[in-house]
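Rest of the complex left out; these chains stay put.
Each chain carries a letter (A and B) given by its place in the written order, and its residues are counted from 1.
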Amino acid sequence: MSTAIGPDAAAVPSVDDVPESQPIAWRHRHLLDVDRLSTDELDLIMRTTDAMREVLARPIAKVPALRGRAVTILFYEASTRTRVSFEVAAKNLSADVVNIAASTSSVVKGESLIDTVRTVEALGAQMLVMRHSSSGAPYLAADIFSGSVLNGGDGWHAHPTQALLDLYTMRERMPGGSLAGRKVVILGDLLHSRVARSNIWTLTAAGADLWLCGPATLVRGFEAWANRGAAGRRFHLTTSVDEALRDADVVMALRIQRERMAGGLLPSMREYAARYGLTRERLALARPDALVMHPGPMNEGVEIAPDVAAGPQSVITDQVTNGVAVRMAVLYLLAGTRVPS
Amino acid sequence: MSTAIGPDAAAVPSVDDVPESQPIAWRHRHLLDVDRLSTDELDLIMRTTDAMREVLARPIAKVPALRGRAVTILFYEASTRTRVSFEVAAKNLSADVVNIAASTSSVVKGESLIDTVRTVEALGAQMLVMRHSSSGAPYLAADIFSGSVLNGGDGWHAHPTQALLDLYTMRERMPGGSLAGRKVVILGDLLHSRVARSNIWTLTAAGADLWLCGPATLVRGFEAWANRGAAGRRFHLTTSVDEALRDADVVMALRIQRERMAGGLLPSMREYAARYGLTRERLALARPDALVMHPGPMNEGVEIAPDVAAGPQSVITDQVTNGVAVRMAVLYLLAGTRVPS
């Protein structure tokens, strides 16, 4: 590792070339969550994403960096944006991509996750992007897969590339590119949100003044964490949407899932919209230039009003485009992993 | 636009090169239906399809013309031939293709069409091929998508590439390459047919003597149109299969969908077959060399007899192959669109 520039340097990878040729070392074999990433490593991902945004702006938005590298996308849950985003990201890097929608494949025959992962590896996969309804499933996969596992969302637990694209989108828009001291609000169904859980790590690491807000039934279990913090970095919890939104720099609304009604956690979509939906009136409590974000897919008229989602403060489609770039960045960095021996 | 050869010239694009390098201007950003196409524009599509047929006859049936161009195929209805046809067409042009089967994706989570189209664009799509069960959905998409939208079939409304491949197939087989004065019959369930609706425009534009024929319940609503015509070009309507088929040059049978029985529009498949099925006996009323066509998939033994479908007059598989070529042509032309400013 002596010749490698550490992630703390300000260097940007030359992403037209193969990852192995870079003087920048990436030390993690997998991307399972963001909780293990240092701020220097987060910075390196952000800089590499800058380079990928530059690639996306080219007439032919491709680099040969991962030519011949086999990427398998194994999704146990339906998805459009995350699945396609990883597919486009891998193809933009010239990787070979295989899609497996587990719900429509022989995986329904009852094959175990371990057996499926072993099979995918034996079929030639070197990088495995995985979404699973059970929290922790990608960790199990990482134990047996000899290449790199990228968590594309597991249960309520983690969604690391979403947190990274959210971080990138906020930094891109903040004067000075820093979140330090900025009031960032995550609004909605925290309880079931892997997006929120991953964002807590990255946003507190970036120095944001983080607020989580939702009905009492949907913020359960976060009190202890809020006090303890993410790696000691504290955040706030409130059920008052006014308190949360006041002077906010960023407001991220989370998707409300209809099936939560059945569980008795919410009285009705209509009542949720009335009490916690991100409307133009509520947004007026925030700073005039506050960013509006949503991880999608949206229930417009429920957790977010259509005019807010499509309004001038919305960066929701930027999130999608940045998602492609950030996934190119992590695929690139992981492909060049040099795990310390 | 001063250097551009208009579509009225007899020039054929050099389809080995990128569309932007051509002296031929295409002035529509989208292909939503055929009703807006002039006869000169139809001719240009036909000539470009000739060029694509020549590409398909090569040992390696590919050109680099759309290299690096991102095509997304978003289908909200099940399809084999149209979906695969667009995929093969785009890949033959070296485009990058992403498939989204909306019925098995997160689109089922209730995301709006507008939100999905915005997301697909933010993921990098430059051309969007779309099939939807609601008439008009591609028009909505075209309002918000900044690239080109190609309608792959919307409800009962339109199926422009099907009409174009039908037109190409007929012209290819007609002596002199002209449909002027030729008796063309579309037979079957007109009411629910986007294929028929789009064909009315192109076939009358080509000067065909067009006849629509089917049971009274399945030709409803066409009387007024038949009298008014398509852009003033008239066509005939009859419930008499004998009158329709007599001396016909082309007979196109349409698919009968089983679900129409439930709606009370048809007594039974058996009775439909007996009264309107395209049998060898009925076909004998037409000219001896009359073409037999069907957009597929066929209910053999219902709207068309197996021996007619596979008989010497059938050009049904030609339609499929021409479908790839015509889709290559429209993808190529749309990729080089120069919308008048």
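The criterion applied here is as follows: contacts are C-beta pairs under 8 Å (C-beta built on N, C-alpha and C of every residue); 3 or more make two chains touch, one makes a residue touch a chain.
Since this is a predicted model, take the numbers as computed values, not measurements.
Here 2 of the identical protein chains are placed; the entire complex in the file holds 3 of them.
Everything below uses one rule, namely that only the chains that are shown with their structure count from here on.
Seen as a C-alpha superposition, subunit A sits on subunit B after a turn of 120°, to the nearest 5.
Averaged Cα coordinates give subunit A a centre that lies 41 Å from the centre of subunit B.
Across the complex, subunit A is touched by residues 67-68, 70, 72, 96, 98, 100, 102, 104-112, 115-116, 118-124 of subunit B.
Residues 56, 59-62, 78-81, 83-85, 87-88, 91-92, 101, 103-104, 258, 296-300, 309, 316-321, 323-324 of subunit A are the ones touching subunit B in the complex.
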